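Part of the complex only, each chain left as placed.
Read from first to last, the chains carry the letters A, B, C and D; within each, the first residue is number 1.
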Amino acid sequence: QTAICYNCPTEWADWGTQLRAIKAKTGITVPPDNKNSGQALAQLVAEKASPVADVTYLGVTFAIQAQKEGVVEAYKPAAWKDIPDGLKDPAGQWFTIHSGTLGFMVNVDALRGKPVPKSWADLLKPEYKGLIGYLDPASAFVGYVGAVAVNEARGGTLDNFEPAMTYFKALQKNEPIVPKQTSYARVLSGEIAILLDYDFNAYRAKYKDKANVEFVIPSEGTIAVPYVMSLVARAPHAAEGKKVLDFVLSDEGQALWAKAYLRPVRAGAMPKDVEAQFLPAAEYARAKTVDYGRMAQAQRAFSDRYLKEVR
Amino acid sequence: MELERIPVDVLGVAKTYADGTRGLQPTTLHVEPGEVLALLGPSGCGKTTLLRLIAGLESPDAGGRILFGGQEVTQRPVEQRGVGMVFQSYALFPQMTVEANIGYGLRIRGVAAAEERRQVGELIELTRLGGLEKKRPAELSGGQRQRVALARAVAVRPRVLLLDEPLAALDAKLKESLRDELAELLRRLHITAIHVTHDQQEAMAIADRLAVMSAGRIVQIGHGETLYRSPQHSFVAEFLGRVNRLERTPEAVRQGVLHIGGACIDCPMAWRDHDALLVRPEDIEVGPPQAGWGEARVEQRTFLGDRVQLRLRAEGQPPLVADVGRDSAFRAGDSVGIRIEPARLMSAARPPEGARPAAEVAPMNPQESAA
Amino acid sequence: MKAAATTHPRWLLPACLAPAAVFFLAFWLLPVLRLVALPAAQGWQTYLAVLTDSRYLASMLDTLALSLAVTVATLVLGAAVGIYLARHAFPGKRLLLSLLTLPLSFPGVIIGFFVILLGGRQGLVADLGAAFGLERITFAYGLLGLFLSYLYFSLPRAIATYAAAAEAMNLQLEEAARSLGASRLRVMRDVWVPELAPTTLACGAILFATSMGAFGTAFTLASKFEVIPITIYNEFTNYANFALAASLSIALGLVTWAVLFMARHFGADPTR
Amino acid sequence: MRTTTTPAPFLLSITLLVSLFMLAPMLLSVMAGLVNNYSAGLKSGLTLRWLQEVWEVYGSTVGWSIALALGCVIGTLLLGVPCAYALARSRTRSARFFEELLTLPVAVPGLATALALILAYGQLTAFRQSFAFILVGHVVFTLPFMVRTVGSAFQREELRALEEAARSLGANFRQRFLGVLVPAVFPAIVAGSLMVFTLSVGEFNLTWMLHTPLTRTLPVGLADSYASMRLEIGSAYTLVFFIVILPVLWGLQYLAHQVQKHHGT
């Protein structure tokens, strides 16, 4: 019994543990897969005529795009009603399983004594020259999330990316590293001291990998983003796929996400001891949500503009 | 080892290559059973083309026919003609041992291993390759390779043996000794053989008859001695050895003589009206100045071991080269007498293009094509 | 001797060719033709995207410039090393040569990472710099890093090719030049360069082709300098825009193939 | 060629510099795969645990990659060697055209070739989800290298003579092709195989699109581990790559060398 999941990498969001739990509880083998959201979407579209995957895990905007391409299919998992509206497609073409909040993942040691930055504005200071990294907004979903976050924080909207553009242009003076894929390891090694990244990565580094890492929610505010899953249209092992989807939303599955520091979509599933390891709720108050449908629509125009203007 | 002996007939065979080059003009040739015929000529004259046509490695232009033992083989590919070939590069199979090379044709024919061993052993003995059975071609000397190539070619008991410059790849000293060895081997095998070369000494040493070729045709065919002594064309004379060109003034032509260093030599009847004649270096006698002999001065003396070569300057003639015995005492600067036996003079005339080859032994010509 | 058209049965050569031809037709030519038709669905001007969109054009020109620079640098360095290795005997030479050519089998990802190990913030050069009290020198993410990584995967091919070519060089030509009084520089100009010209052309073409198409390296380094394979990748993964990706691929393929074709046309075979 | 003793200081210094540039990263990464903590360096102590971890997660990719590369060699041999012969012997315009076509997969980006393959054959699920799908891509990409390497050997004048010699001894096509021609171009075949193996084992551009979660190869795994895991794990994976690939490559190189020596005339 096998189900293929696109974009379920062992090292991201602790999918490794999740996949083992799926195997143990449902008997279904899900091989790990290291695509990112974009790669998964492209693959799904390419394989539309004869899909390989049964389920997929995507950043929310990619799920909306996948829906448009018609490569996903409606399915309402067992815990459907526990998922807040706005965090799921009404028909069930996609639904959130957990979410993360974008902020600064800071390797304090790598700062070599400099203060931990607290705000978007701090990052523009010359003292952080060479220490900052962010994922390519034109290439990685996390990168785009960072752009939307700074844009919202500095007064922009999904119709007006001017503040983000100005910010990235200014940031270039600090010679940032702009990788195209998750760079968790590079922060740990100190190659990147400050990375625009999710809270769960920072907590993992801090608590699991015992690194001297801090997570900062910038004072001007940020956004939280849902990560969603979908059943692939005409999935070859649809039955197994559905079982997988049910499991990741089950109490047990949700608890596993929480232990990996991903905020489970079913709020009740968050264990108290884990909650304590997060930043206080007051900090999280600065994390907004946005209209993810419009965020998806705006992505192309933003990427083109970013590629043209930020050099 | 006794081999079948058959005659080979080439009847009006020509070859035009795909790019339009006329590799061979229409040619007719008869080879006697058991005869060794040499195809001799300068580079590009069509020797290889003719040999490959006989082998079946090229197909002739329409109209040409090739008969082996009276039987038409024109349409048969080389695999089925029963020829043995020795290539200039030997084309030994590099990955096979000497034994395996020689036995290749037998294995192809499905000869039993024991029988193959026996026959290969016999050939190894014949070609004196004993002790080298397990070596590979790369480990052999040029002469040894040549013998393996020959043994491989005759192992399949071909009806005709074809050799394309089998000695060309060897150095001068080795060539000379292998030449005699090959001649002996061919005589011992007594097989109909056609041997391509551009070395006249090699041709004369190995072959019963020589066919001298030029520009895609056979210009003269016959025994080496005849061709050397009485070439019917200056081309043949020049090709078979060094020659001196002797000029005749119009007056000398009228008088039927040849002037050289003041002496007057009677011209043989046949070349009476030619304005130039040829003579070979060894046919110029050189002695002390004496009555009736021409006068000449030695310009250069070159000791060559078995003979001495003198460059002579005689009145009324371009510089002459004479080969004299190695004890000749004449030195550069000496005045000497020279004499030429009239019978040694040869024609310097070039035959008209496209003339039929002059044949000493006339080949049977059932249907010679127009050249 | 000119190529002899040895008499083969008419069907023989086609029969030898058939398996490869069928395979190639089925698994490359037909699928790719179908791909080539994709952009047409979005209007024929999609084929010209690389010319009409300034961003794609810039990306293409940048890639061309980078590949060209890398090719030239690799040829010079590869020739020097190849010639040295062919000329000089020393213990461990075979080992060194095989280590130097080993990266031929490396995926581009590894190479990108190597450059980070060398020139990243934690890299060897930065550490050395810091040890000598200088600031931490980083070059991995800039143009220099990209250039060096391309150099890294290009050098092995050039070294192997030049070592073989230098092995076959006619030593007498060089000695002739020297006996006539030529200096080392003259020998290089008058003997080495002409003698290695076919190798240089062939090797240069394949290096250029490889550089144009290199993806994994640029992907790992992710410098701001966007090469065309990355542009294709972005179109492909971010928007699943296959038509545009195909159009850019065609443009890249044409440029690369043209270079390979020219090299072969001038008598040097890059894939040999 | 004879080697010389004439010093060449300029060439020597370039050689040293280039060797350093080529070898230093390999050494660094081997080291990184063996230390406990790369940023702390050697003083953090040596360990095999990264190697072990890699072996657990990616062990299967090693075997598959080698199997794939060997399959690719066999495939290109079966398709390429007869094809090389035909192209070397045929002088028609269409043969030249086909030869030109064959090199196109080298010029077209791997991503495009892979996409084309998926669009054309993706719906054959069993095929799509097996290693055969990747194999097909690798064979298409490496075929020109085999064909050209072996083809130039077939074109040598002495090969024609060898073939004619075999014919004159009565060998039919199969006999002379397998018994004479193939052994005679064996050095080129080994060289071509080495090249194909090398290219296939490191192939990422195509493979990256063609693979599925169940059909991962070494380079794909490497990209994963570099992208998402600890530096030490990525490095340990590189070390695994060395450990696995080096003996195979050196074995093949040794074979090539022996064959060359054996066949050298």
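To be clear about the criterion, contacts are C-beta pairs under 8 Å (C-beta built on N, C-alpha and C of every residue); 3 or more make two chains touch, one makes a residue touch a chain.
Predicted model, so just to flag it, every value in this text is computed and none were measured.
S.K.: Since just one copy per chain kind is on show, how would you write the full make-up of the complex?
M.R.: Here the complete complex works out to A x1, B x2, C x1, D x1.
Criterion: only the chains that are shown with their structure count from here on.
S.K.: Quick one: which pair of chains has the most contacts?
M.R.: If you count contacting C-beta pairs, the leading pair is C-D.
S.K.: Roughly how far is chain A from chain B, going centre to centre by Cα mean, in whole Å?
M.R.: Here the centre of chain B sits 89 Å away from the centre of chain A.
S.K.: Nearest whole angstrom, what separates the Cα centre of chain B from the Cα centre of chain D?
M.R.: 53
S.K.: Would you kindly tell me how far, in whole Å, the mean C-alpha position of chain D lies from that of chain A?
M.R.: Here chain A and chain D have centroids separated by 37 Å.
S.K.: What parts of chain A, by residue number, touch at least two of the other chains?
M.R.: Residues 46, 189-191 of chain A each touch two or more of the other chains.
S.K.: Give me the residue numbers in chain D that touch at least two other chains, ranges are fine.
M.R.: Each of 38-39, 115, 119, 157, 164, 167, 223, 226, 234 in chain D touches at least two other chains.
S.K.: Any idea which chain C residues touch chain A in the complex?
M.R.: For chain C paired with chain A, touching residues are 54-55, 116, 120-122, 136, 138, 141, 219, 222-224, 226, 230, 233-234, 236-240, 242.
S.K.: What does chain B use to touch chain D in their complex?
M.R.: Touching chain D from chain B are residues 55, 57, 77-80, 83-85, 87, 89, 91-96, 104-105, 108-109, 136-138, 152-153, 156, 162.
S.K.: Going by the contact rule at the top, pick out the chain A residues touching chain C in the complex.
M.R.: 36, 38-39, 41-42, 44-46, 65, 69, 130, 136, 138-139, 177-180, 189-192, 299-300, 303-304, 307-308, 311
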